[in-house]
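Structure in structure tokens, see below.
Let's look at subunit A:
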Amino acid sequence: MELTILWYLIPSLLMFCCGVYGFITRKNMIAMLISLELMLNAVDINFVVFNRFLFPGELEGMFFTLFAIALAAAETALAIAIIINVFRVSEKIDVDDVTKMKF
Partner candidate 1 sequence: MFSNLLIYFVVIPLLMLAGFAICKNIRQVRTVAVAGSILLVGLSVWVLCDYLALRAAGNMEEMLFRGDWTWFAPLNIKLSVGVDGVSIAMLILSSIIVFAGSFASWKIDDARHFFMWLILLSTGVYGFFICIDLFTMFMFYEVALIPMYLLIGVWGTGRKEYSAMKLTLMLMGGSAFLMLSLIGIYYHSAPEGQALTWNIIDIARNVEETQCISKGWQYFLFPMCFVGFGVLGAMFPFHTWSPDGHACAPTAVSMLHAGVLMKLGGYGCFRVAMYLMPQAANDLAWIFLILTGISVVYGAFSACVQTDLKYINAYSSVSHCGMVLFAILMINTTALTGAIMQMLSHGLMTALFFALIGMIYGRTHTRDIRLMGGLMKILPFLGVGYVIAGMASLGLPGLSGFVAEMTIFVGSFEHTDMFHRVFTIVACCSIVITAVYILRTVGKLLFGPVLDPHHAELTDASWWERLSTITLILSVAAIGCFPNFFESLIRFTFSPEIFRAIGLN
Partner candidate 2 sequence: MDYSQFLAMKQEIALLVVFLLVFLYDTFMPRKALGATSAVTSVLFLLFTVWSFIWGGTADSVEAFAGMYVTSPVCALIKNILNVGVLIVLVQATSWVNSDSQLVRRGEYYELLLVTLFGMYLMISARHFLLFLIGLESASLPLAAMVAFDKHRYESHEAAVKYLLTAVFSSAIFMMGLSFVYGLSGSLYFEDIAMQLGSQGDAMLIIALAFVVSGIGFKLSLVPFHLWTADVYQGAPTPVTSYLSVISKGAAAFAFLIILVQAFGQFYSQVWEWMLYALIIATITIGNLFAIRQRNMKRFLAFSSISQAGYIMLGVVGCNEMGLAAMMYYILVYIFSNLAAFGVIGAIENKTGMVEMTDYNGLSKTNPWLSFSMTLAMFSLAGIPPFAGFFSKFFIFTSAINQGSIAIYVLVLIALINTIISLYYYLLVVKAMYISPEEPRIATFRSTCSERASLWVTVLGIILLGIVSYFYDTIFNTVALSDIFGFIA
């Protein structure tokens, strides 16, 4: 059977939604970070797929994906560092506990 573009787009969309869902529901910040990664990767898939199916012969999407991966890595590193800092200071890693500043 023929694999149309949808076969790729729908999973990536699902992935994205899972990421969003996870980000909003999980209380552990590391878990939230993982969900973020899901979202970013979904985006990458989108780019690759669009490039591959709609505009073959160009590489713009691919390149974008490469950069995006790098950026995602950087973000993760930074995020983890900061989360560790928070843990150091407040002994907590639960997102509900980092709500000192509000209103």
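Candidate entries met the following condition: all candidates are chains of the complex that A comes from, given by their letters.
Everything below uses one rule, namely that a contact is a pair of C-beta atoms (placed from the backbone, for glycine too) under 8 Å apart; a residue touches a chain by one contact, two chains touch by 3 or more; residues count from 1.
Predicted model only: the values in this text are computed from it and were never measured.
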- Query: Given the candidates 1 or 2, which is the one that touches subunit A in this complex?
  - Reply: 2
- Could you please specify the touching residues of subunit A with respect to candidate 2 in the complex? 16, 19, 23, 29, 32-33, 36, 39-40, 42-43, 46-47, 50-51, 54-55, 58, 60-61, 63-64, 67-68, 71, 74-75, 78-79, 82-83, 85-86, 89-90, 98, 100-103
